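Every protein chain except one is present and positioned as in the full complex.
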Amino acid sequence: MKIRAGIIGGSGYTGLELAKILGAHPQAEISFITSRTYEGRNISQVFSSFGLHKNESPAFIAEPSKSDYEDTDILFLCLPPSESIEHMKKIKNQHGLKIIDIGSDFRIKNPDEYRMWYGKEHILPDILQEFTYGLPEVYMELIKNSRLVSNPGCYPTSVLLALAPLLKAGIEFKSINIDSKSGVSGAGRKLDKKYLFGSLDNNFYAYSASGHRHIGEIEQEIKNMSGTDYKICFTPHLLPVTRGIFSSIYCQTDLNKSGGLAGKIDHIFEEFYGDSIFVGYTGPSVPELKDVIGTNNCLIGCIFDERTGVIKVFSVIDNLIKGASGQAVQNMNIMFGINEGEGLPGKGLY
Amino acid sequence: MKIRAGIIGGSGYTGLELAKILGAHPQAEISFITSRTYEGRNISQVFSSFGLHKNESPAFIAEPSKSDYEDTDILFLCLPPSESIEHMKKIKNQHGLKIIDIGSDFRIKNPDEYRMWYGKEHILPDILQEFTYGLPEVYMELIKNSRLVSNPGCYPTSVLLALAPLLKAGIEFKSINIDSKSGVSGAGRKLDKKYLFGSLDNNFYAYSASGHRHIGEIEQEIKNMSGTDYKICFTPHLLPVTRGIFSSIYCQTDLNKSGGLAGKIDHIFEEFYGDSIFVGYTGPSVPELKDVIGTNNCLIGCIFDERTGVIKVFSVIDNLIKGASGQAVQNMNIMFGINEGEGLPGKGLY
Amino acid sequence: MKIRAGIIGGSGYTGLELAKILGAHPQAEISFITSRTYEGRNISQVFSSFGLHKNESPAFIAEPSKSDYEDTDILFLCLPPSESIEHMKKIKNQHGLKIIDIGSDFRIKNPDEYRMWYGKEHILPDILQEFTYGLPEVYMELIKNSRLVSNPGCYPTSVLLALAPLLKAGIEFKSINIDSKSGVSGAGRKLDKKYLFGSLDNNFYAYSASGHRHIGEIEQEIKNMSGTDYKICFTPHLLPVTRGIFSSIYCQTDLNKSGGLAGKIDHIFEEFYGDSIFVGYTGPSVPELKDVIGTNNCLIGCIFDERTGVIKVFSVIDNLIKGASGQAVQNMNIMFGINEGEGLPGKGLY
Partner (left out) sequence: MKIRAGIIGGSGYTGLELAKILGAHPQAEISFITSRTYEGRNISQVFSSFGLHKNESPAFIAEPSKSDYEDTDILFLCLPPSESIEHMKKIKNQHGLKIIDIGSDFRIKNPDEYRMWYGKEHILPDILQEFTYGLPEVYMELIKNSRLVSNPGCYPTSVLLALAPLLKAGIEFKSINIDSKSGVSGAGRKLDKKYLFGSLDNNFYAYSASGHRHIGEIEQEIKNMSGTDYKICFTPHLLPVTRGIFSSIYCQTDLNKSGGLAGKIDHIFEEFYGDSIFVGYTGPSVPELKDVIGTNNCLIGCIFDERTGVIKVFSVIDNLIKGASGQAVQNMNIMFGINEGEGLPGKGLY
């Protein structure tokens, strides 16, 4: 029998991408999908890229009924900040339901940190600890046994997959500086003059340069992996492309102690990701954004700059797939004990 | 048992796309793939977008051996003009082998027309008639029973699928004017200053405006479908995108006889494509290039301009999939009696 | 003494481009510029591309005062449909003031045609005839002696410059079919999901395919130049670029009478544009969009297709310069008797 998945918030980029993946998943099916804006219309009528067969695609509903929930094995929340919390309050009695929150409400475990980065009190602090941080390549076993999973943010996914092997290998840094570049779909489908084609085409710039919410999430997980309280410098930039994140991560080592490091790096990454389905290591050859677009893959390259003692790590993901809905389905697969890669694209458009 | 497919010429856009589709096809597998340039290397080593698992992807060989052919059920030729002919001469004794030529050598049946559009004598005129023109939505039954299939060109696919319902319904035109726009992958991976990023970005222009080879192929098939010898005006343009063809087709009707036509058009298209897996009709709403990128779909819209008597037909395809390798696999599926849509993508990137 | 120019509606693409050109014009200066949205702010504060020197650029005002008008020699209206009419009503007593309307309100001279294409009654039909259609390469002498000029639309500019030499030479057509492609700045800075970067990047489609307002304007001027009432088939498309219009114009001649035409075409265009500063003829070599971006130039290429009797004319302009503000300044130069090309860019970015 197929896994029956309900989608709350199906009209944004994330919800649509999730619906596409689930719609083609050999072992899952969409039990319902909600959208107030598009209530009553089929997905294909709203998004032509969903496919030709307008009558076969599910129709959006405004609000799931009690029986909708009963016919559902797992719920995906694709909601803006603080709305997942509201939804969790509302459905608190659906005890058995597995839930993956693709939003950002349950990623940060410390309510003080949450308040600092999201500017408000968390109103369900008690269940924060029940959510597992859904980064499969790091927390596979935990995810297997979790009912509640918070799906990592797009930037944190690209950064943490790149840092995990080094941190877990015990390498210490004097500072970590992250310069990330994202396609515009990271901002969702917001209607703002700055996201118009005429504003972004041929353009490029940094944004949220004085502090981005993903910093708290990244620092929390760096601490989990290394035991060290790093304060990271993180600067996101906007690329004139629709999809993809390229992160350039500069880890400053102590030049006096970094002898021999160059020789170990390749081994550290190869060991860590040797068995991974979705994460590949390209060595000193820098991966390209295009290599992963349309896939759930993450590619990582690494170079040690002997002159300055900086380890440069470069990672690329498709922000809507490995950085959001693809990783959510990867988590679902793990939670239901089926093949981690089931229904997930591994080859991209050229 | 899986269909074993050999690919001759695997290093261009078309060959790579074919390899990706066949590599993920549940009922087919690649028996060999050739490329002189990349001999000995795995596909993944050359094209990162092919996937992570470098050792699992097939390796390019320079030339298939006799046993390679024996282990092959179907051969795909992805070769530049006149090289498919050369290859056919060489393998003429492989009698049982099914063959799909994705190149242009066996599309035009009349050697005089071939000479006119390709500027040279066809050296295998005798087998031209043995090749079925592989446009599945028009020639399904013929393809089922064919051993040799010539896969339509990208522009002809976009034009003929748009015209077929009108021509088959017996509507007559005073003239047919086709203004097509293609992404740059239509030109393959040619190394020419005009295909540099700095030359094409923010640019647009018409090319081959005094006569393009696909005219002969389009006119041949228009005649097959309508019985009429139309001379078409065809002008291709280059879009600053990598993939996709948008064709605007202007069919001039006789204003004195076109009464009632407006009411019939929707019915004609809906009837013709009602059962099609890959071709959809959008009515007077114009389809967008993005709707089909990454899929084997073709979307068609149609408007009758009562002021001028012009039927405007708009069609969109992904030139590398429905316009080349995807359609080739669709033909393969039909030739082997399996589901026409097996292994073919129906949903695109947003 | 410099020409003092007032700008009504300075916050759109057209107004900004006009301000940039006038700001660098050696014989003109901006007397005032209006914008309700940006009232009180300097142009440079709102549009960084206007330049570094924030305090030197003019500040937006909400409404010009009586003395503002007295200090002004020429008024440019950069307003949405029907707002120029409202403004003309309001300032009717500014008798001596020269006016160039960059909007669309005074281009169509026949109030019935205006009603048909703009869907409402023209409330100042009496002054329609007082406006000269400001296409300098065709109406130079009229413009010289005009106080009121309506600046041509972007599509009509690209089409009429391409057709003028043929029409004025008396060549007759059975039909005229125009397939135009425009960058997105043609739609102004409208906030609509369809103009988001994520919607347009890698995309292309036709719009207003059942009838675009510029048809009326084009047909009026074709009649003025040829004496013939052509009904044109016109289909605009949206290119994934910010600036530029490429028009492909297909003129169907009578094949029985078109003998010798091929030999005459080059001569017709070269004669017509030999002395033009801004319009160039490229012969059978098709011009590229990029050749004219950032300039007030129009390039035209022409090919006669002997198989079908179709004259293919291709033209390119920068829609915001020759298609709007640049042409307006060209008209201003002519109206004030100075060099037609003064202050106008003739060389583009590569």
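A few notes on this one:
Letters A, B and C mark the chains in the order given here, with residues in each chain numbered from 1 onward.
Just so we're on the same page, contacts are C-beta pairs under 8 Å (C-beta built on N, C-alpha and C of every residue); 3 or more make two chains touch, one makes a residue touch a chain.
None of the values given here were measured: they were computed from a predicted structure.
Among A:37, A:65, A:129 or A:175, only A:175 touches the chain left out of the display. When the omitted chain is restored, the residue from A:225, A:286 or A:338 that touches it is A:286.
Across A:129, A:308 or A:339, the residue that sits in touch with the chain not pictured is A:308.
Per the touch definition above, the residue from A:202, A:228 or A:339 contacting the chain not shown is A:202. Across the entire complex, the residue among B:69, B:118, B:195 or B:336 in touch with the chain not shown is B:195. Not every partner is drawn; the one left out touches chain C at residues 13, 16-17, 20, 23-24, 47-52, 185, 201-202, 242-243, 277-280, 282, 287-288, 290-295, 297, 299, 320, 346-350.
Listed here are the chain B residues that touch the chain not shown: 13, 184-185, 189, 191-193, 195-202, 240-242.
As for the chain not pictured, it touches chain A at residues 175, 177, 179, 181, 198-199, 202-207, 209-211, 231-233, 235, 237, 239-244, 246, 248, 250, 252, 284, 286-290, 293, 303, 305, 307-308, 310, 312, 314, 316, 350.
Definition applied: only the chains that are shown with their structure count from here on.
Taking the mean of each chain's C-alpha atoms as its centre, the chain lying closest to the overall protein C-alpha centroid is B.
The distance from the centre of chain A to the centre of chain B, with each centre set as the mean of the Cα atoms, comes to 37 Å. Spacing of chain B relative to chain C, judged by their CA centroids, is 39 angstrom.
For the pair chain A and chain C, the distance between C-alpha centroids works out to 47 Å. Counting only residues that touch two or more partner chains, chain C has 198-199, 202, 240-242.
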